[in-house]
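Provided herewith is a single structure, encoded as structure tokens, for subsequent inquiry.
What you see is the complex with one protein chain gone and the rest in place.
Chain IDs A and B follow the sequence of writing; residue 1 opens each chain.
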Amino acid sequence: MGYFGDIYDVSKSILTGMGVTLKYFVNPKTITTVQYKRPERRGEGELHEVPHLPDMHKGIHYLETEECIMCWQCANICPVDCIVIEGTRDGEVEGAYQGNRANLTRFTIDYSLCIYCNLCCEACPETSTCIHMGKEFDFTSYDQGSLVKNLLTDEKFTKEDLRFTTNAQSKIEELAEEKKRKAAEAQAARKAAAAAKKAAAAKKAASTPDTPAKKD
Amino acid sequence: MLTGLLLAAGSAGRGLIDLDLTSLPLVGEMLAEHPTIAWPLLMLAIGCGVVIGYITVFSLLAVYAERKISAFMQSRLGPMEVGPYGLLQTAADGLKLLAKEDIIPRDADKLLYIIGPIFVFTGVWLSFVVLPYGPDLIVADLNVGLLFLAAVASIEVVGVLMAGWASNNKWALFGTMRMITQLVSYEIPIGLSFVAVVAISGSLSMQEITLDQQGWFWNWYLFRNPFLFVGFFLYFIASLAETKRAPFDLPEAESELVAGFHTEYTGMRFSLFFLAEYAAMYVVSATAAVLFLGGWCTGFAFIDSWMMESAGFQRVLANVVGLTSITIKAWFLVAVMMWLRWTLPRIRLDQVMYVCLKVLLPFSFGVLVFSTLWELVTDGTLFGDWWPLFQFLISIGGFGLLMMNFMAKERPYDIEADFRPLRHSEVHAAPDAGARG
Partner (left out) sequence: MIEAGADIRTEEFLLNMGPQHPATHGVLRLVVRTDGELVLDCECHIGYLHRCFEKCAEGNPYTSVIPYTDRMDYLAAMCNNQSFSLAVEKLAKIEVTDRARWMRMATVELQRIASHLMAVGTYGLDVGAITAFLHCFRERERILDLFEEMSGQRLNYSYIVPGGVLYDWPDDMPKKIENFCDQMEVRIREYNDLLSGNGIFIKRTADIGVLPADVAIAWGCTGPVLRGSGIKRDLRKDRPYEFYDQVEFDVPVGRGLHGTLGDCWDRYWVRVQEMSESIKIIRQSISKYSTSTGKYLTTPANKQLRPPKGEAVYHTTENPRGELGYYVVSDGEPIPYRVKARAPSFCNVAVLPEISRGTMVADLVAILGSLDIVLGEIDR
């Protein structure tokens, strides 16, 4: 290329590049920035109306509590284990939220952990698809602890909520115990019944050994 | 340097301010009692204030302009939040810098660390002394103006060396070494460009150089002869390196050296470097305007002659016109610097030296020699009074040919090739959507 050829080529390419930037500079149509609409500048009911969010957008979850059957599918598939579900299917707990044949005392998602993968929504059984991801994305706070959302109240998970869940825990355990007891009782009863039946049958068999054969 | 300060002060009083300061209460007393000490001191204060104010305002505007220019070149909006169209953004940033904690690293050399930025700033600041803004608007019309300009520009080198060395940081040291290599070597092409101009004007005084270019714009030194035309570009390129603007911004190449010699500086001290950088941009642009683009002359013979002949209130008006003229020229060059910065990649240190020693230096020598020869041969009046116009046409014609050559092979393409956004809101507008199996 040589010395002068080099200088020529470089200055030519510089001018070409400057041409590109100049074209952009003088053409306001090329501006592609879309300004973010800050929450305080949005209207009252506009929270979900953030422009340009597609329908698919994965934001903060919400839960259709009445539909939830408390099957723990979502908590199990969650890659980071950030869903906490507490509650019972065994009976009434005072103040609990009514699900589908279940009493939920706690359903929280820790957004300092959640990676917005949507797998929980995918995993929820088809009969009761009840956990969804909405379009809200500005769930913010100044400390990590308050990044937990209570899906039952659609608010941040507060101290009162925590107290409630702790209190409810004993009731749930009670219920579980009662259920276990009942189950044990039922089983014992069943066993007893079975044993009684067996005994009776044995007795019967002993007393009337020929009867079945007769029946057949 | 002190002389420079005093000079600045003295002439600031003479040229810039026409106030009756003696009427102010405390100052008046002082002046009456100690006239020999108080007058220079007062002038000093006023001169400093005016120049610093000018630098600050210019920097604020230039930073804003740079942000907006870069944003528009990059399909962005730029600052939009603080004030209408983000106008107050730079002021807010300046306030933030002022309020920032001033950190001096533990192992730094404290004294040098502190005076480094001051030196850097002073060098640039002194340059303002000899820049003419109008027929009367010059702080000090030194008869060695151009020499003074070249001399104070080198103060910056000392300041940078102090700052970089005192920071006790390896990146800062790297930046400093690069910076010094660059600044010292680029002074040669700059000096040679100065000499080429001085050889024609016959004076080092900035005011006289300006006056020599009066009349129609083809009298400007830019069009004085085809060689000086090239000389202007050489000076411009060298001044890019002198002010460490892209593509010569390697002393503070953020992707290589974090921030170069001012890596360790925060707050006010950092903003001094910052101000100095932008002020230096203005100084070199204004110098280029004075040397090649007629300074405060407007390029129209009738306005220029009116400016020189006017008196009284009209004289004030003439000064304003001159100020506007040189400001527009300087701003245009500053804008081109920004344009270059946002287009070009950065070059490497050895290439910087290559450009200086193997390209700019021989070319500057060529410009000096041939432009002087040209002047000797044509004697400025080869075809009578219309010779300047012929020279202008020759320069422009040559440049035009080169440009046509450059642009010949450029393929046209459609910049708007659709900036139609691919956004959600457009989803339902797509007419024949829905081809699927």
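Just so it is clear, a contact is a pair of C-beta atoms (placed from the backbone, for glycine too) under 8 Å apart; a residue touches a chain by one contact, two chains touch by 3 or more.
Because the structure is a prediction, the values reported are computed rather than measured.
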Sole residue of A:69, A:84, A:117 or A:162 that reaches the chain not shown, by the stated touch rule: A:117
Sole residue of B:48, B:77, B:349 or B:396 that reaches the chain not shown, by the stated touch rule: B:349
Where the missing chain touches subunit B, by residue: 70, 73-76, 170, 174, 177-178, 246-247, 249-250, 253-256, 258, 342-351, 411, 413-415, 417-418, 420, 422-424, 427, 430, 432-437
Positions on subunit A where the hidden chain makes contact: 6, 9-14, 16-17, 19-21, 32, 54-58, 73, 76-79, 115-119, 122-125, 133
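As a working rule, only the chains that are shown with their structure count from here on.
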Euclidean distance of C-alpha centroids - subunit A vs subunit B, Å: 60
Subunit A-facing residues of subunit B, complex: 69, 72-77, 80, 339-340, 342-344, 358-359, 403, 406-407, 410, 415-416, 419, 421, 423-425, 427
Subunit A to subunit B touching residues, read off their complex: 3, 7, 11-12, 14-25, 27-35, 51-55
